[in-house]
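Below you will find the structure I want to go over with you.
Note that one protein chain of the assembly has been removed; the remaining protein chains are unaltered in position.
Then we have chain A:
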Amino acid sequence: MSLIAFWGAVELGLVYAFVAIGVYLAFRVLDFPDLTVDGSFPLGAAVAAVLIIAGVNPWIAAAVAMVAGAIAGLVTAMLNVRFRILNLLASILTMIALFSVNLRVMGKPNVALINADTMISPFFGHGLRDFYVRPLFVGILVIVAVVVVWRFLESDAGLSMRATGANARMARAQGVDTNRQIYLGIALSNALVALGGALFAQTNGFADVTSGVGTIVVGLAAVIIGETLFGARGILIALIGCVLGSILYRIAIQLALSSDVLGLQASDLNFVTALLVTVALVLPRLRRGGAA
């Protein structure tokens, strides 16, 4: 694997770290299997790309993308909380609907961002080579997101969200409006995922309506790899695990695809992903079984 390919993998891992943190919030904190992310990731990419092309400041474009993601999350939460649709199904409905929404937003299946001013472009050409600048820039944003989410989850408000996912009956007895927590948590989760999408569009130079396929699996893979490596040792460690898991996942994929021995090609990506996640899920169980 070349240096450029390695840093490319790190960069992609950092972009998807936002997805991993979002998935952690939904799946682990709220215990809400949310597949909306397959739609909200390309939604974030689409909104940011279209706005940037229209001349909007890329930071504002990313902020609007986050709001769009949050709204997508609210829709899923509403289908579940208000209309009592099973959480998994509610999120699939939103995800499917978002495919059409994303096409409407972009007006076509693919929007190119070549030569447009992105959040990162001001940092290019200051001596550091581009393939270092991109992961560095995204990495700083990831650190900010980790710190914000960590401090939130350890606040009084965050504690009530964690209690909602862990023991809703107890949370209600403590005065926590559990429905509101689901709205809030799923919105926050999808806002982060959409930010990941917005950064994906800007680092890769395009937004594509199909780029969301399998986002949930990639996010889950990162969360699970993080948990396998670090175990359950508090919120901060779990969040760092999500980020490192996401990076390691990308490096593993890159290695698998670039090794000539295996004879894999880029189109095998989804299969390799599914395989990796399966291994990550089964391994800890086998180890426990072996010890017992």
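Convention: contacts are C-beta pairs under 8 Å (C-beta built on N, C-alpha and C of every residue); 3 or more make two chains touch, one makes a residue touch a chain; residues count from 1.
We take it that contacts and distances are computed from a predicted model.
**Student:** Assuming one chain is omitted from the figure, identify its UniProt name from "1,2-phenylacetyl-CoA epoxidase subunit A", "Aspartyl/glutamyl-tRNA(Asn/Gln) amidotransferase subunit C", "FAD-dependent oxidoreductase" or "Putative ABC transport system ATP-binding protein".
**Tutor:** "Putative ABC transport system ATP-binding protein"
**Student:** Out of A:Gln174, A:Thr210, A:Ser259 or A:Thr278, point to the residue that touches the absent chain in the complete complex.
**Tutor:** A:Gln174
**Student:** If the hidden chain were put back, which of A:Ala157, A:Leu262 or A:Leu275 would touch it?
**Tutor:** A:Ala157
**Student:** State which residues belonging to chain A touch the missing partner chain.
**Tutor:** Counting over the whole complex, chain A touches the hidden chain at residues 151-152, 154-160, 162-163, 166-167, 169-178.
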